[in-house]
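Just one protein chain is left out here, and the rest sit where they should.
Up next, chain A:
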Amino acid sequence: MGLRNIIGKRLGLGLVRRRKPFSTATCDGDGNGNGNAKSINLYSAINQALHIALETDNRAFVFGEDVSFGGVFRCTTGLSDRFGKARVFNTPLCEQGIVGFGIGLAAMGNRAIAEIQFADYIYPAFDQIVNEAAKFRYRSGNQFNCGVSNKFPGLTIRAPYGAVGHGGHYHSQSPEAFFCHVPGIKVVIPRSPRQAKGLLLSCIRDPNPVVFFEPKWLYRLAVEEVPEHDYMLPLSEAEVIRQGSDITLVGWGAQLSVMEQACNEAEKDGISCELIDLKTLLPWDKETVEASVRKTGRVLISHEAPVTGGFGAEISASIVERCFLRLEAPVARVCGLDTPFPLVFEPFYMPTKNKILDAIKATVNY
């Protein structure tokens, strides 16, 4: 956990359409306090991270559909002009091919950064990720892997995930749960621009295959002060972004801002909520969550993905295993419903602030 020196910073918004303003409750120390931070949004932070990654390693490549003009979310703007088409290039429309090709690049010692245009389209590549990327090191006895130890290259797959208000069935899915079931890969989800830049650089430099999901709703909406220099944030460390004593809330990505709003409302009713950002879902930081639950005795998990089999189930099971006698109430999960991600019904499907607030109250008053 980093230093907590500024709390409750309100963020500016680009467009105010369907989301309310949110704050990150902390501005934690990323190591070096050398000044220069600019207020930028999520896609710009990711763009900066990619620029730095390509600058600092000449065997890094960025590829995917439409990345060369900047990508449909502008995350790869300027890369192809600056580093050339040999390092930043478009691929044809074949996700399975893109990821498999990335595995090959990584196995030969390069840093492959593959972009899957929407997380909903990652399924053709699922086979390559699960059966190849995750098992490469294991089954070759560390001879080949998606990360050779002397140079630390590796495979990073970036994909925008999550609801965006109007995405419908195939532009809003949250597939993190499928990947969290695969030993051999890492799954990382940032909540804000500053986190995204640091985490993405850590993922790119991690010698294991990593799937990095970016909350697409926040690409333009989330604006934060992000240091301009090269910095990395540690993986597999959860962060307590709000201290509390009555109930622990666990989440990741865009859902944290909704949970934050629910926490603020609950505070008016005298309920003190502790909010934890997992940041890395696989392998996840059980110790931090457990320590928090030991303090509060209650836990609520929230994510956009459907509740059955979502990652909340894993967290719930682990916490019950470790903190059974300390729990004062059942573990609550406020998640998406067990339906395909709907188009018109999106507001009913989503785990909204009110649903979370109701669950907080029910859990505290159990």
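For this structure, a couple of remarks:
Simple rule for what comes next: a contact is a pair of C-beta atoms (placed from the backbone, for glycine too) under 8 Å apart; a residue touches a chain by one contact, two chains touch by 3 or more; residues count from 1.
Note that contacts and distances are computed from a predicted model.
Only one of "AP complex subunit sigma", "Protein transport protein Sec24C", "Pyruvate dehydrogenase E1 component subunit alpha" or "RCC1-like domain-containing protein" fits the UniProt record of the hidden chain, and that name is "Pyruvate dehydrogenase E1 component subunit alpha". Across A:Arg137, A:His171 or A:Lys353, the residue that sits in touch with the chain not pictured is A:His171.
Note on the undisplayed chain: of the listed residues A:Ala291, A:Val320 or A:Leu343, the one touching it is A:Leu343. Within the entire complex, the positions of chain A that touch the omitted partner chain are 65-66, 68-69, 72, 90-94, 96-97, 120-121, 124, 165-171, 307, 330, 332-340, 342-345, 348-349, 351, 355, 358-359, 362-363.
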